[in-house]
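Please find one structure pasted underneath; my questions will follow.
Left out: one protein chain. Kept in place: all the others.
A and B label the chains in the order they appear, each numbered from 1.
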Amino acid sequence: MTAASTPWRFVTPIWPVLLVLVIGASLLSGPFLSPANIAAVLQQGVITGIVALGMTIVLIGGQFDLSTGATVMMAAVMALLLNPADGTSTALAILLPVALGGMIGLVNGLAVYRAGANSIVATIGMQFLVIGAVLALVSGQHVRADNMSEIFVSLSRARLLGIPYSVYIFLGLVIALSVMMSSTVFGRHVYALGGDIEAARRAGVKVVRTGIATYVISGMLAALAGVLIASLVGNLDPTAIRGYEFPALTAAVLGGTSLTGGVGRPADTAAAIWVIAVITNVMTILNYQYPVQLLVQGVVLTAAVAFYSWQRARS
Amino acid sequence: MTDGALVDLVGITKQFGGVRALKGVDLSVRPGEVVALVGHNGAGKSVLAQILSGVFPPSSGEIRVGGKPVAFTSPSDARLYAIETIYQTLALADNLDAPANFFLGRELRTRFGFLDKKKMAEEAKKALADLNPNFTDIERPVRQMSGGQRQAIAIARAIHFQVQLLIMDEPTAALGPHETAQVGELIKRLRAQGIGILLISHDVRDVLRLADRIVVLKNGELVGALTAKDTNEDEVVDMIIRGRKLDANGAVK
Partner (left out) sequence: MQVTLSPLTLRLFVKPPLIPLLLLATFVDGFWSLGNLRTLAESISTDGLIVAGMTIVMIAGGFDLSVGAVMAMGGVTAVVLLPFGIVPAALGALIAGGISGFLSGTLVTRLRINPFIATLAMMVMVRGATLAYTDTRPVVGLDDTFLALGQGDPLPYAFLIMIVVMLAAHVLLYHRPWGRHAYAVGADERAAQMTGLKVNRLKIECYMLSGALAAFAGLLLAARLGTGSPIVGEMTPLTAAAAALIGGASLRGGEGSIMGALCGLLFVGCLINVMNLLGVPSYYQRMTIGGLLFALVVVEGLLQRARPR
């Protein structure tokens, strides 16, 4: 049986890259492997990572979701506005943003799979729609929640074995989504959508429903990421948290998710997230600021797309 | 309408923008009957097949199953009536392997609701080996497979499940002589089981050998219906090319 085969078994070079990077980083700087720094690197990837998992699923279905950055912002603002001080408000501050994220995904999904809208432009439009709405809601001001409940804060700040809870949430999601994509009917159908949507339809796959579900999942995951940001900071400038869709897209592509659909795995995206986290960590240690990091991300995305398209053309 | 027919198409027309692909076609298939649909390229054969399998609805006209009018909104509707189709363009998801394509849309699950990959692989392997014993390396993306192997997957999956009407749109187009003969045997076997078959083919000799009736389509219109055992190659070819009218040769049912 050949190795580089069906999408859920497709072997990407991202894991070896991660290994080499980790070894390289620890050789270059001694404290890299310290438990504190490892925890920091792991946590750094969590927010983008959760967004990237959703992006991966939409991409496997053959479409794009560039509205997720705005959804992250919406959820973070909303969670704080709901002022999670006691049990009920904490539950609401987690559930309502996630539900709203799912609704945004639903609208995206309807536009793309029902109406046949171009998914890149439609979700960019949605991005600005949501950002505008959120900023209008808070008049561009900071939002803050005083005395957030213990549970809400612990989502991202409490630690188990020195590692923040949010990291476990991310790992749990990676496992759950991996199983979903590789071993359930739904996951199989998402791969079929990305492979050949007309073939999937003729084979009896409910393509519209399945496709919409990918967007709903993506929206809910992005909102969850926003809730985690809220729990981490408690006080935020909405204009400062944005643009998560781009590193998420970069991570998905770096992990081998095909831009034309049908290929990719959540676990590989997670590996790519850590690759980026290690690079960012090293760049931060070396004191490179946001603009340079932006530039590097663009280069990494381009290089990754080019590499995989070359690899596929060769096989 | 024909008594005891599996399906009847009545006055089917299909318009694509300015193109009138079908202009009022009537056609019936009975259980255990092989109806061959022939005609020149672009005559409308595949459009007719796709209407019958629910890919798109007719512009006007009626589809009846077992005498009752039905409206297919998608191919899965047609499948509910045990109508299976082997499409001319094969309709396989290129990135998936053979078992995944084989069971696409009706995956087997374990008790816990997960995909039963092992069972699907075994069943698909067995079904494919029935068609082509040399076809063993099935767990790789079908993109990497030969035209014949892909065709085998499309055929095997169409006959594996509950089927009463099988639509075959040029099923042997990509096959070698040996495999073509095997498909011929298969058609005979299915016919003996009482399955109705609508066979679209350009191979007149095959059609004469396998079909009970031959229906000729020209520019979207039915121009002739022949009984296979009362006709010959020349007459069929003549009709495909010149397209005599139905009433002209008295072949009206």
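Worth pointing out:
Just so we're on the same page, contacts are C-beta pairs under 8 Å (C-beta built on N, C-alpha and C of every residue); 3 or more make two chains touch, one makes a residue touch a chain.
Since we're looking at a predicted model, the values are computed, not measured.
Only one of the listed residues, A:Ala39, A:Leu259 or A:Ile279, touches the absent chain: A:Leu259. Of the options A:Leu33, A:Ile120 or A:Ala240, the residue whose C-beta touches the omitted chain is A:Ile120.
Contact with the chain that does not appear here is found for just one residue of A:Phe170, A:Phe246 or A:Trp274, A:Phe246. Although one chain is not displayed, its contacts with chain A can still be listed: residues 64, 111-112, 115-118, 120-122, 124-133, 135-136, 139-140, 246, 249, 259-260, 289-299, 301-302, 305-306, 309-310.
The rule we apply is simple: only the chains that are shown with their structure count from here on.
Contact residues of chain A toward chain B in the complex are 1-2, 5-7, 179, 183-185, 188-189, 191-192, 194-196, 198-206, 262-263.
Chain contact summary for the complex, chain B toward chain A: residues 53, 55, 74-76, 79, 85, 87, 90-97, 100-101, 104-107, 109, 113-115, 117, 137, 139-141, 144.
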